[in-house]
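Dropping a structure here in structure tokens format, bear with me for questions.
Note that one protein chain is taken out, while the other chains of the complex remain in position.
Letters A, B and C mark the chains as written, and numbering starts fresh at 1 in each.
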Amino acid sequence: MRTKEQYVADLMKMKKNIYYKGEKISRDHEELKMTLNVLGHTFDAAMDPEKAHLCTAKSHLSGETINRFCHIHQSPEDLHKKQDMTRMLCREVGYCIGRCMGADASNAVNIISYEADKANGGATEYHKNFLRWLDNFQKKDLVVACAQTDVKGERMLRPSQQPDPDQYLHVVEKNSKGIVVTGCKVHITQASVADEIMVVPTRSLTEEEKDYAVAFAIPSDAEGLTQVVHPHNMRARKHFKRGFDFGAADSYVIFDRVFVPWDRVFLCGEHLHGGLCALLFALFHRHSYSGCKPAIGDITMGLAALAAEVNGIEKSARVKEKLASIIQIAELGYAAGYTASSLGKAEMTIPGMGPVPFGPGSCIPNSIYCNVGRCLTGEAVFHEQEILCDIAGGVPATFPYEQDLVNEELRPYLEKYLKRNTKIPVEDQIRFWLYFSDLTVSSLAGTLNYASFHGGGSPVMEQIAITSQYNIQERKDIVKRLAGMSASW
Amino acid sequence: MRTKEQYVADLMKMKKNIYYKGEKISRDHEELKMTLNVLGHTFDAAMDPEKAHLCTAKSHLSGETINRFCHIHQSPEDLHKKQDMTRMLCREVGYCIGRCMGADASNAVNIISYEADKANGGATEYHKNFLRWLDNFQKKDLVVACAQTDVKGERMLRPSQQPDPDQYLHVVEKNSKGIVVTGCKVHITQASVADEIMVVPTRSLTEEEKDYAVAFAIPSDAEGLTQVVHPHNMRARKHFKRGFDFGAADSYVIFDRVFVPWDRVFLCGEHLHGGLCALLFALFHRHSYSGCKPAIGDITMGLAALAAEVNGIEKSARVKEKLASIIQIAELGYAAGYTASSLGKAEMTIPGMGPVPFGPGSCIPNSIYCNVGRCLTGEAVFHEQEILCDIAGGVPATFPYEQDLVNEELRPYLEKYLKRNTKIPVEDQIRFWLYFSDLTVSSLAGTLNYASFHGGGSPVMEQIAITSQYNIQERKDIVKRLAGMSASW
Amino acid sequence: MRTKEQYVADLMKMKKNIYYKGEKISRDHEELKMTLNVLGHTFDAAMDPEKAHLCTAKSHLSGETINRFCHIHQSPEDLHKKQDMTRMLCREVGYCIGRCMGADASNAVNIISYEADKANGGATEYHKNFLRWLDNFQKKDLVVACAQTDVKGERMLRPSQQPDPDQYLHVVEKNSKGIVVTGCKVHITQASVADEIMVVPTRSLTEEEKDYAVAFAIPSDAEGLTQVVHPHNMRARKHFKRGFDFGAADSYVIFDRVFVPWDRVFLCGEHLHGGLCALLFALFHRHSYSGCKPAIGDITMGLAALAAEVNGIEKSARVKEKLASIIQIAELGYAAGYTASSLGKAEMTIPGMGPVPFGPGSCIPNSIYCNVGRCLTGEAVFHEQEILCDIAGGVPATFPYEQDLVNEELRPYLEKYLKRNTKIPVEDQIRFWLYFSDLTVSSLAGTLNYASFHGGGSPVMEQIAITSQYNIQERKDIVKRLAGMSASW
Partner (left out) sequence: MRTKEQYVADLMKMKKNIYYKGEKISRDHEELKMTLNVLGHTFDAAMDPEKAHLCTAKSHLSGETINRFCHIHQSPEDLHKKQDMTRMLCREVGYCIGRCMGADASNAVNIISYEADKANGGATEYHKNFLRWLDNFQKKDLVVACAQTDVKGERMLRPSQQPDPDQYLHVVEKNSKGIVVTGCKVHITQASVADEIMVVPTRSLTEEEKDYAVAFAIPSDAEGLTQVVHPHNMRARKHFKRGFDFGAADSYVIFDRVFVPWDRVFLCGEHLHGGLCALLFALFHRHSYSGCKPAIGDITMGLAALAAEVNGIEKSARVKEKLASIIQIAELGYAAGYTASSLGKAEMTIPGMGPVPFGPGSCIPNSIYCNVGRCLTGEAVFHEQEILCDIAGGVPATFPYEQDLVNEELRPYLEKYLKRNTKIPVEDQIRFWLYFSDLTVSSLAGTLNYASFHGGGSPVMEQIAITSQYNIQERKDIVKRLAGMSASW
């Protein structure tokens, strides 16, 4: 396993192919530092003996101890640990831990590469390619971003119907050495600080769309690959330092005839497995949300409870009702993931096919529970922001700047008038509101809301997953029997 | 284990002490038949080899096979089975199975009788009394109603502050043979068809209120005990018979100087254990709701999905969004109970005391998960009725009576005009809407909504439980650390 | 103007063509008495000098004083008065006053009969027919039901696509004397106690569907017309009499080759005007809801506030928040209708055509405000029931029957234990909960919820009306300008 320092040093060896505000930047640019903080923490935690039981795992390939973010889930126990690791780490960095996408994509590709080979009667070696890549991923302790979402062009048209075929990433050339792909993947979180990028399809595909059924991994500075990065950082502070500076960075990842050698190709042309890959990545990723969302709920709870305390209204029934609402969302989200973990097996319900068993591979969390949990927590994002706003009052929106707070003339006034709860040091009240503002009225907060709502699939996507996979017929039959209806239709 | 027939025969041996519409009635009165249907089903199911794995258990006292509704949970596995049995049986009878209260009360009393004895340094024999009673309960396979809710008089006053001290049931006399109690317990479901009634306190109590800290079991026709019953049945049908006729019956149970011999007294005067008993019964009962509520969700789903199909709108996106909402509520409720079962142990978090371990006794489901689940499904009751109303349209409200439907002159007209989906036999469409009306616009439906909202504790009660038991301080500390605040307060 | 007695006497002269539970019944059948109470009140009120300013109007035809329920709105002032009359009368009878449909249909037909004649270049005399009929309607002070909703068969198919063409009422024959129609109109409120029935189309129609574009009025006992009635009454009471016994009655109105003479035909074959008629009736009817819904809100408020008082929790912040929510819905609904009245004119916005001026005729309330108001109050139905349930607790669901309450043995017990707020006579507390139950857990309540949700158009119908009529382009242009976008598309 690498240290945080080795990880950053490795990043620095890469070619510059990242643009920020129109300029090519280095991977340790000031605006990426907070993001490196966050990912760095995944290395530190794996080294920490107290956290190793959650943050490391034993590779089923090599038998070696690896970072759990590189692991293929072997059992419900692994799923439970991943959920709990995620909740713990997200609490520690103050939001999204940013490294689950590589794990989630690997678990999906592990399955579909095997299944595609099987369907091809052994004519392909996707799974062998993948296992070789996986071994390296685990040994080198890599950070892997997953590039799934295509730009999608006209939303009501399928990939094959788009006026511009590149609106979904696809294979534009194949030769003996590998494949060439073109397209643009968007909202790719942490792609700018990842060692590699795993590409998977966005959606289900038809037979005509087999060129879009492609999965592979490449270094994030591969030839022909350009990133336009949009970092989201906590506001820089000179005074009133935080306990942890959080950041994340999303990229547009543009593939302009990028070459991928065959031994890095894990799917190429099998449209059904392409769709399955999209579905499985989403599923594993929604399971990750059963860890991070409750952690964000913990932080939201802390913000709300402290805001009430600073404002001196923590005993009001209205406040308690709102705190209960935050707990309810966080813990129902956790319970959904817990149940999905416990019921995990090497099988998945595919719309129109029922439960489908998969060959030796990843333990798959239960899809219904992953989806109802992610849907709930996604739908709650703006509701929770409203609760914070309601309890806080207007303070976060108009709070003085830190430069005001250290100005000699203003300081006495501000300390006098910012003191609400006389039992709490005013310095702490100031730090609290500054941090509260970071997570509510800053541009970071605005962006995080969008990430929390849409990331891993918007609530409407989970609703579609839920209704297409649920056994609705069974429920109709219950009612038909109770109502005395005939069973003939 | 008894059969349904033996159960009913035993009921018929009791004294008449039940009033319905101002008349004393027998326990097999026409208006109680549907309720007997429901409870009878718990005997049939235990006999059914296919259901025995869920519906029976091995007594930890006698080692014999008993009905699970008489069982003290020994492990998380038992909690899982109780949840799954409840969901299964509620699906089969079409709503509340009506027998969990005895089990839930027994599990609570099992703990507090032991703890009270321990606190009394062996000066009392509550637990011995209870175990003797329990052995009989299990061997005779009794139906036990739990009488918890007092009339409560002035809601803002405590029991000891009421102008009329009987507004909460309490001990009015103690002698060498036993105790004498007076009071009135309301909304006591199935008390009219129960063999015995277990009485437990409604709420936490102060030292001055020790006379209210009383738990005991008595036959439901005990001297001095009068019931006023309000049955809730599906509407009688002559034609278009249902698959199952559902009913329930709530009683006002009036205690007018009822004598209870000491060997049936499980608590008498220990106010702290009285409050704990109230809390524990509520907790076990909310765990039961993690089984029944998802079952009601299954039925709601079946009603909604069939209504959409009969109306020919099952493919509309609006309908799918609503179906997803029903699934979400049912399965989050189930997941909460599942997680509470898995995390069950002989310990409970008491407000102000943190997690408290209990001596040998029942496996207690996790309280936070029981409460967030019950709260969610309680809050959803009217929302789900709105979904059903929205999908059905006005049909259920104005549907012809069955006498119209069999009238020779009207029948051709009605069959012509009631036929919506031409792929479904009109007879089935008629049966469907009649049954749909039973569960939406009948007085039964109105009553069931109230039961589903308030039964086992209204959502606001769960909110109070949640906020008083949750570790909010831990979440504050997370934020204090992230915000860079001092740890000094 | 007639008296209530004259109205009932006139009803008794009609042929028996109404079925209830498979039997032909007279129009003063026990089950219709409460409905007659309600409609009768509209006659009493018009006679009452204190209410005459709202309940009567001056006919624009004859100049005579007529019941406002027979009036063609001449001005915004008339619309205001109709709204306020409706709110007042609904408060007095305790729910829907049940006579607005005739007024609403007349106002719609007044417009479209004129416009159709104009479009036909004077080749038809619909408007003349209508005015003659209107004069009689006003002079005889008739109760007219409006039959709009067809059974509709397969919902995703248009009228002309139905396997059975009768699923929408249509003209099956035309001759020199009149037309012959067949079909079935459902949920026709008060048709069983109406003097006449006005038939209008359900929806917009295509040119192929001109046989469905038909509007006319006939006596409610016309040859070939059969009704199947479903009354919805407050539960009969022997003791504890109410201040007003409310009832309503919906009919399936079956037309089996019903002949309509030409002088009662107001539209026949003009498909565009058929669609417009459907739209206009809905609009006038939604305006009526701006009177009745606030009245129901007033009653809901009274129920909630009294329940809180009886329960002794009227000062709780939670209760006040819920009362505020009821006020908000009622008064926003009223304000929407008020604004729609003030902005009323002889013009309407038609989807795809913008605002269209109409010839001399009715003053039309603003459509957007009518629709946003009706939508809000429709969406609130189940939410308000939840508030009532929350504040009341379980009492209404298990309350003793009146026979129990007058039983000599039970009475002392029940009066002792039903007494909550010691400041209110227990007799009043009993009357209160009995009435509360009528409007929450009875089958009447269940039906009224469906009526309140779907009557006059379900919320989704108002949403469609809103988005199709609103000037969305104007709002897009505002944003295009602010964003600096080009105006070229």
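Some points to look at:
The definition used in the following text is that a residue touches a chain if its C-beta (ideal position, glycine included) is under 8 Å from a C-beta of that chain, and two chains touch if they have at least 3 such contacts.
From a predicted model like this one, the values you see are computed outputs, not experimental measurements.
Of the chains on view, those touched by the hidden chain across the whole complex are A, B, C. Across C:G373, C:P396 or C:G457, the single residue that touches the chain missing here is C:G373. Within the complete assembly, A:V381 is the residue of A:V381, A:I466 or A:V479 that touches the hidden chain.
Contact with the chain that does not appear here is found for just one residue of C:M14, C:I327, C:A346 or C:V406, C:I327.
Within chain C, the residues in touch with the undisplayed chain are 91, 94, 240-244, 298-299, 301-303, 305-306, 309, 320-321, 323-325, 327-328, 331-332, 334-336, 338-340, 342, 368-369, 372-373, 375-376, 423-425, 427-428, 431-432, 434-436, 460, 462-464, 466-467, 470, 472, 474-486, 488-489. Mapped onto chain A, contacts with the missing chain fall at residues 19-23, 149, 151-157, 163-164, 166-167, 184, 186-187, 226, 228, 230, 232, 250-252, 254, 256, 311-313, 318, 381-383, 385-386, 389-390, 393-401, 403-404, 406-407, 410, 413-414, 416-422, 440-443, 445-447, 449-451, 453-455, 458-460. Although one chain is not shown, part of chain B still touches it, namely residues 316-318, 321.
Convention: only the chains that are shown with their structure count from here on.
Here the chain at the heart of the structure, going by C-alpha means, is B.
Ranked by separation of Cα centres from chain C, the top chain is A.
Centres computed as Cα averages put chain A at a distance of 51 Å from chain C.
Each chain gets a centre from the mean of its Cα atoms; for chain A and chain B, those two points are 40 Å apart.
Of all residues in chain A, those touching 2 or more other chains are 321, listed in ascending order.
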